[in-house]
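Complex shown without one protein chain; remaining protein chains in place.
Chain IDs A, B and C follow the sequence of writing; residue 1 opens each chain.
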Amino acid sequence: MNSSSAPSIPASAISRIQVGDQLQPFIRRTDFDNWNRYAAVNDEFLPHSMNDEAARREGFPKAFGMGNLQWSYVHSLLRAFIGPDGSILRVDVQFRNPNLREQTVTAHGTVTGIDGTTVSIDLWTQEDEGARLAVGKALVSLPSG
Amino acid sequence: MTVKVGDELPTFTRETGFANWNRYAAVNDEFVPIHMDDAAGEAAGNGGAFGMGNLQWAYLHNMLRSWIGENGEILSIEVQFRSPNVKGQTVTAKGVVTAIDGDVISLDVWTEQQEGTKLAPGSAKVKMGK
Amino acid sequence: MADSNISEAMKAAVGTETSRSTSYPISESDIRKWAMAVYWPDKAPAVFTDPAAAAKTVHGRLVAPEEFNPFAWAAAKNELLLTGGLPSRMVNDPDSSERALGIEGPGLKFMLNGGMICEYGVRMGVGDVITGTNSVGEYSEREGRLGLMLFSRGVSTWVNQNGELVRRTTNTLIRY
Partner (left out) sequence: MTETYLNDTVINAKGTLCSRSVSYPIEASAIRKWAMAVYWPEPAPQKFMDAEYAPEDFDAFAWGPASYASLLPGDDSSVVVRHGINERALGFPEWKFRAGLNGGMNCTYGVRMHVGDVITDVKSVGEYTERQGRNGLMLITQSISTWTNQRDELVKRTINTGICY
């Protein structure tokens, strides 16, 4: 876990951010509990996310979660960082590996650039062993001050 | 429509499994391990995950609503959950008229699986839509 | 073995609008439940569940999480702009996006969600009615661990009832 020793940054104003800052990670142990709730709100009832057998038929060792939920985790990570008055301008994510049942998924972000009140961030989600599930970039804007 | 004692209602049928149960959990916030995880259902002695009694309840309501029509009324309903609704079962909600008293119709209602075993037997009182 | 799965017809289709949907008005409970689900088991932030807390933000009202989908479950209106078939979300068919265009698909067997890019405009909030238009994005391909992989993109543009851009999403589908 490469962020555990780094300082975590609360909802912020632009003046307190520096390149290299790590965002406070967003962590979830993932299982049917999370996926079925997500399916509930997004009407995304996929057999391979509800049923181990169905996932095995598709060649995966067990059920796996929606890319869309990784997407939400990344947004939750960004929202905590920007606070209620910041905005998310752009997010770009690729899904590299399936989020298998019972993995603990951690969403991380690192500040890579600051331009005026716009902050660029590298972000990713990883499982317990550190393998990256989703990787991407974001642009957010923070309140000045 | 003239209703008489002994009339059977048009049935309501669903093949049941995670696809129905998780949708029901979605609207009822009923995310219980025994309903979404085979291992948890097995640990509870049901050989796998099984469906919510509340969904059997909803299926009985669906059947009644379609029979009584737009302006009908379900006055009361009562069921017992006798047997678990396990994955892959085809569940059918059925009803039969047992008595008529003025405009109040009494019914036996139940859900059964494909072999005819009753899962949730009960009774209801309804008024037909005018 | 084909050198490319991208036909001339597929190239020509890039930019075509395929479908348009209009949402039901976004309600408080849609936002509340979305936030509860994606933050679970923690409590959802008050800005998504408490109109009074939300009123104190720059938005001045309850707004939805950025990734909220007002078309989940049902739309008030769905229009197919092409006659070839259903939008890809409705069926589990790797060729459905080409089928919708009335052209032949590459006939690949497997598909994966390759990722998405989203650009955000104004926030969605209670009462907003969103119109989403889907169009065909660029195709590309490359040799990878799963053989020749086809990358196709769908572009979805959402505007609110005032015609303001809410977001533009580019989804990448990987087929092999």
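In this section, contacts are C-beta pairs under 8 Å (C-beta built on N, C-alpha and C of every residue); 3 or more make two chains touch, one makes a residue touch a chain.
All of these numbers come straight from a predicted model, not from anything done at the bench.
Student: In the intact complex, which of the presented chains make contact with the chain not displayed?
Tutor: B, C
Student: Who touches the missing chain here, B:8, B:29 or B:103?
Tutor: B:29
Student: Among the options C:13, C:36 or C:155, which residue touches the chain absent from this view?
Tutor: Hidden-chain contact among the options goes to C:36.
Student: On subunit B, what residues meet the omitted chain?
Tutor: Residues in contact with the chain left out: 19-20, 23-24, 26-30, 44-45, 53-55, 57-59, 61-62, 65-66, 70, 73-81, 120, 122.
Student: Can you list where subunit C touches the absent chain?
Tutor: Its contact residues with the unshown chain are 24, 27-30, 32-33, 36, 73-74.
The rule we apply is simple: only the chains that are shown with their structure count from here on.
Student: Counting in whole Å, what is the centre-to-centre distance of subunit A and subunit B, each centre being its mean C-alpha position?
Tutor: Averaging C-alpha atoms per chain gives centres 41 Å apart.
Student: Between subunit A and subunit C, what's the gap in Å when you average each chain's C-alpha atoms?
Tutor: Taking the mean C-alpha position of each chain, the two centres sit 18 Å apart.
Student: Using mean C-alpha positions as chain centres, tell me how far subunit B is from subunit C in Å, no decimals.
Tutor: That pair's centroid distance is 36 Å.
Student: Could you list which residues of subunit B touch at least two other chains?
Tutor: Residue numbers touching two or more other chains: none in subunit B.
Student: Find every residue in subunit A that makes contact with two or more other chains and list them.
Tutor: 33, 37, 40-41, 43
Student: Which of the residues in subunit A end up touching subunit C in this complex?
Tutor: Those residues of subunit A that touch subunit C are 33-34, 37-38, 40-44, 67-69, 71-73, 75-76, 79, 84-85, 87-95, 134, 136.
Student: Where on subunit A is subunit B touching in the complex?
Tutor: Residues 31-33, 36-37, 39-41, 43, 45, 47, 50-52 of subunit A touch subunit B in their complex.
Student: Considering the complex alone, what residue numbers of subunit C touch subunit A?
Tutor: The touching residues are 30, 33-34, 36-41, 45, 47, 56-58, 65-67, 69, 72-74, 112-120, 123, 172.
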